[in-house]
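Every protein chain except one is present and positioned as in the full complex.
Each chain gets a letter, A and B, in the order it is written, and its residues are counted from 1.
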Amino acid sequence: MSAALRPLLIVVVLVLALAPFGLPPFAMTLLTEALILGLFAMSLDLMFGYTRLVSFGHAAAYGLGAYASGWLLLHTGMPLLFAVFGAALLTGVVAIGIGWMCTLATGVSFSMLTLAFAQLLYAISFKWTSVTGGSDGLAGIPRTPGPFGFAALTSKIGFYYLVLACLVGAFLLCFALVRSPFGAVLRGIRENEAKTIALGYNTRLYKIAVVAVAYALGGLAGALYAPFAGFANTELLFWLLSGQVLIMVIVGGSGTLVGPILGAAFFMLMEHQLSSWTEAWALYFGLIFIAFVLFAPQGIWGLATGRLQMGRLRRASGP
Amino acid sequence: MSTVAFLLTQVVNALSQSALLFFLGVGLTLIFGLMRIVNFAHGALYMLGAFVGYSLSHWSGNFWIALVVAPVLVGLFGAAFEFTILRRLYRRDAPAFLMVTFGLALVVGEAVRLTWGSDALQVPAPPLLADVIFLLDEPFPLYRLFLVATGIVVAVAIWQFLERSRLGLLIRATSQNADMASALGVDVKRVRSSVFGIGCGLAALGGMLAAPLVTASNGMAATVIIDAFVIVIIGGMGSFLGSLIGALLVGFVQVFGNYYLPDLALAFMYLVMLAILMVRPGGLLGKEA
Partner (left out) sequence: MHRAPDVALLDLDGVTRRYGALVALDQVAMRVEEGEVRAVIGPNGAGKTTLFNVITGTVKPTAGLIRFADQAITGLPSHQICRLGISRTFQITALFPEMSARENARLAAQARHPRRWQPFAGARIFKEAQALADAALEQLGLSGIADRPAGLLSHGDQRLLEVAMAMAQQPRVLLLDEPTQGLSVEETAQAVDTLARFLQASRMTVLLVEHDMEVVFRLAHRITVLHRGAVIADGAPDEVKADARVQDAYLGGLD
């Protein structure tokens, strides 16, 4: 990201921070969900955009985080903050195991293994009724105040600020990560894994590490979703969600961190707007996706920044 | 019921299930082998086959006409999709295909819902096959036996087609090395359109044949696409024989798993797949890791 975009991002965060003062409640609900999905999509970008690890099963992270925080909130009386971050941590730890096994394979087989793990969790979520509630899922998940009786984050607006803080924090973390020496190795894996190995990197360790971080952040998104929606169900682990989040990343612009957040917001907006105009929203949705692949493969963010750079070039070369 | 008779009916059940899965998996694997495309829309085309078959058998009043015409129509639709859209993407990377076929899955799924509605539709088996026969004194639906027979016929036909026919030879050559085949004068573009069409047609055949057993419904696409992925992953992406073995394995795991371990049947299928991939990352008969 170029330095010129940094002030823009700060302005965007400020606008988001002021949003509750100007937006009606239903819009705040949409916005909160969009930010949660944005966090989810951004976490996948670490794998897909920066390392070219194409996961077909990122719903596993979201669902795991949602079920874990939902269960903790329902059954242990744990305060909101602890439950959310505990669930994210748990997802990251589980992901070390998943990553270890999935990285045995590369390419399409890797994608299929991630899908298999997600589907395995999906199957378990149906059958392990005592913990997951089976096909009913977990309902009535509370936003338990705390720690220390701290209750500000449990109101609708307070929860929005919690989500915004998580997204900004996760973004800064990812941003630092991809620009670090660790991130340089991830780019190496993306561009030429064989060469990265030949240079002496144990690329599998790097891949497992990035899977763990991506799942932990995806788990954080899921862990926020459960108390946001008040429920967690099997849909959150279904492959359709994995496909959708991949689409959000690609439509927004992969390998940019910001793009996938925009992609998620765009997805939410389209779903909401199209479904209010027409019953056949998914049809148009599909057509829009196909158009993006054909005509704008760099995604929304790529289109926007490309336009920006063109403008700057034109100005530079002008009189 | 005697144990032997019970086992026999379960085995035939599993075989008929495997036949349906095979129609699905073989198309997917042919497409992957030739074009390195994971076709996310395969389940949607399977469903499209069921619904088109439903309408055709209603209009014509004849199951057999529908059985032939529905796969051909869906196959032509697939070839047209390859011709108009996929063809523009061959210089791009795998995610582009993933996205565009995912988009197609959404479009087809929604078009089906708008055209035929959200209710499940009964597709009756043809009168000739609606009977029940007795296997070792156990009643058994004749239609399932018919599925087994069709599966065998189609498998042999595809195998012979790949081995003997000119297009089959071109498909094998192009799968191994598209640039070389192209240099030798193979019209690679036409081969790709044909294979994509054939693959989609086979999926539609599977959907059409499944409809009398499970009804034609909006939900059928989502479940079968994962089954299809599992089959080709187990068998090895791009391997014809692999898709046959994968379909048999998954069919038997599903039928026997549902009976003996109903709680774990679904998980069991994925565990089998994971176990195989741990040992052979490219699948049983796959070449690449």
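The rule we apply is simple: a residue touches a chain if its C-beta (ideal position, glycine included) is under 8 Å from a C-beta of that chain, and two chains touch if they have at least 3 such contacts.
As the structure is a prediction and not an experimental result, all values here were calculated from the model.
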Chains in view that touch the one left out, judged over the entire complex: A
Omitted-chain contact residue, chosen from A:19, A:197, A:240 or A:274: A:197
Which of A:38, A:99, A:188 or A:227 contacts the chain that the document leaves out: A:188
Sites on chain A contacted by the missing partner chain, in the whole complex: 176, 179-182, 184-185, 187-188, 191-192, 194-202
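Criterion: only the chains that are shown with their structure count from here on.
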Geometric centre distance via CA averages, chain B-chain A, whole Å: 32
Chain A residues touching chain B - in the complex, by the definition given at the top: 48, 54, 101, 104-109, 111-113, 115-117, 119-120, 123-124, 126-127, 238-240, 243, 246-247, 250, 254, 279-283, 285-287, 289-290, 292-294, 297
Interfacial residue positions of chain B with respect to chain A in the complex: 32, 36, 38, 40, 85, 88-89, 92, 94-96, 98-100, 102-107, 109-111, 114, 222, 225-226, 229-230, 233, 237, 263-264, 266-267, 270-271, 273-274, 277-278, 281-283, 286, 288-289
